[in-house]
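Other chains dropped; remaining ones untouched in position.
Should a chain be cited, it is by its letter among A and B, assigned in written order, with residues numbered from 1 in that chain.
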Amino acid sequence: MASTPQSRIKVGIVGGTGYTGVELLRLLSQHPHVELTAITSRKEDGMPVAEMYPNLRGRVDLAFSSPDKAPLSGCDVVFFATPHGVAMAQARELLDAGVRVIDLAADFRLKDIPTFQKWYKIDHACPDVLEEAVYGLVELDRAGISRARVIGNPGCYPTTVLLGLAPVLEGGARIDTRHIIADCKSGVTGAGRKAEVHTLFSEASDNFKAYGVAGHRHHPEISEQLARLNGGPVGLVFVPHLVPMIRGMFSTLYARILPDAMDTDFQALFEARYANDPFVDVLPAGALPETRSVRASNTLRIAVQRPGNGDQLIVLVVQDNLVKGASGQAVQNMNLMFGLPETAGLDQVAILP
Amino acid sequence: MASTPQSRIKVGIVGGTGYTGVELLRLLSQHPHVELTAITSRKEDGMPVAEMYPNLRGRVDLAFSSPDKAPLSGCDVVFFATPHGVAMAQARELLDAGVRVIDLAADFRLKDIPTFQKWYKIDHACPDVLEEAVYGLVELDRAGISRARVIGNPGCYPTTVLLGLAPVLEGGARIDTRHIIADCKSGVTGAGRKAEVHTLFSEASDNFKAYGVAGHRHHPEISEQLARLNGGPVGLVFVPHLVPMIRGMFSTLYARILPDAMDTDFQALFEARYANDPFVDVLPAGALPETRSVRASNTLRIAVQRPGNGDQLIVLVVQDNLVKGASGQAVQNMNLMFGLPETAGLDQVAILP
């Protein structure tokens, strides 16, 4: 059943010049139930979107418009693909106009306001909106998201770590939750489209490094959600690394299996947990994931390893950081919020090679 | 209008383990009017396609089958994603069974048999089939392709050079046809998926080189087609280069404008020529193309430059060598041959970044 323009969801995007913005445009311009209504950029007011992003030539006719001129209040939903702090300044007004909000930045991810303020160095502008906001990790809270008016779309690292560990935490931890290690690797688009020296081709290419070891903003986000899954605090070491590739995220998770859980069939546990999740693919026993197997798709793939059948569990997770780790997940949230099929507009096959 | 499985075109692929094969699978598995029926590989008989190409997990259920077991004669069309020489050995039998044939290798590209034998070092197995075969460059011969039973799908380099020069050759040459220069650059997938030292990551990465200067098989193919467009032989210098990128082809074409043609508005000429071609995008005056603007899409983009309004015309052409340069073009040919919309299954937006 094709949707008519009349029946389509009216979508606005605030701050569409970054990578999550152009990725939203790519996905939404191919979405069968969406009408792109407005896209804002203060700086690029008037510039056709397809001039900045030539892949959209002939596919997206919109021009960027200044936020004050954009008809956002007439939209059904507005995505914020902006720096932290923008969504929370506008959310209340949009909600009052009946517009739903999906923020791809961090304004509605952390429930604990002091933690938010410590890591993002700004006060939270609307604690009441935050109160009702739902953490948009579909596979963990389909019901909550379906009813939500405001979504805090998860960070890219948290998506991989949480989906990689949920099966061994839900319903009673099977692992030592005081000492979890997440050794994570991200492609360079994870750093956004801002001009900075350390992400220049000449700096990031043919190179590998760790960063943020002393503290990364996704750390408290992961910890808060892991604690929710665990029913209590967890100890997490989180080391992000930068990989010379455009898209892709790979997380290697290490956890010690509890003595009582040594008999668990972890492969079966993971397969059962995600049997009904169209975007989570648990690989067969022994298989290893690679990031390109999900390039430009919303699929996240997981492999479970237990060397020598010992007490060390290794979970390997891959996703495209711009799709399942950002814009694809945001569209998946939108689909749920509007009662559409969860996979609508998200069924592209990954690009390999 | 969704097509029912009953009404779908039954498609077979011979030799699906290479890059043009997996790209055909990616495109055809998302094609609304196609039913994938068989995919052959002598070596991988029995292996599920999705095991070799994990991007297809959950999307393609077929397994490779040995050619002798595959139900190719029951297909409507068979694609050959094989080395040169395979299609011509099987084409006659398939045609007799009413199956149409699209060869992605060179068996049906060159009309001149001595030239074929000189460059490919093999006799041609079926001159009569070659006689009726149509060169599958849609934008140059939509009518012929629509009626064809056998298609020689163009090489990747020829596609860019021919579409880049057709507007200045058709209807009387506007350029000096004795001295055309094609300085072409290809991503590494152009070399295929064969294990060879010179295309190893450690050899091809962070490196740039020319190759085949003394002679490349696409040279006679381009020359033959240019001569057809020109109504007589042309002089062509063709230098291919290898770029450290996965997909993408960039051709910089240099031609001297004839004195009589100095008043031509080349920008307008190109725009008019391709106004009705959904997969050819002539960029605005002054714009320059980049390969990523067509990554994983069937679009080919062209820019026309004339520095200082002098007598030197520069045409810059980009395409994805695996899509418009190979598998996408093959599907475009199939669409025409079966009366489907030319863009069916080919409307994905390019992946950027």
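Everything that follows uses one rule, which is that contacts are C-beta pairs under 8 Å (C-beta built on N, C-alpha and C of every residue); 3 or more make two chains touch, one makes a residue touch a chain.
Since the structure is predicted, the reported quantities are computational estimates derived from the model, not experimental observations.
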{"item": "Whole-assembly copy number, given 2 chains displayed", "value": "4"}
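By our rule, only the chains that are shown with their structure count from here on.
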{"item": "Residues of chain A defined as touching chain B within the complex", "value": "19, 22, 26, 29-30, 53-59, 189, 193, 205-206, 246-247, 281, 283, 289-290, 292-297, 299, 301, 322, 347-353"}
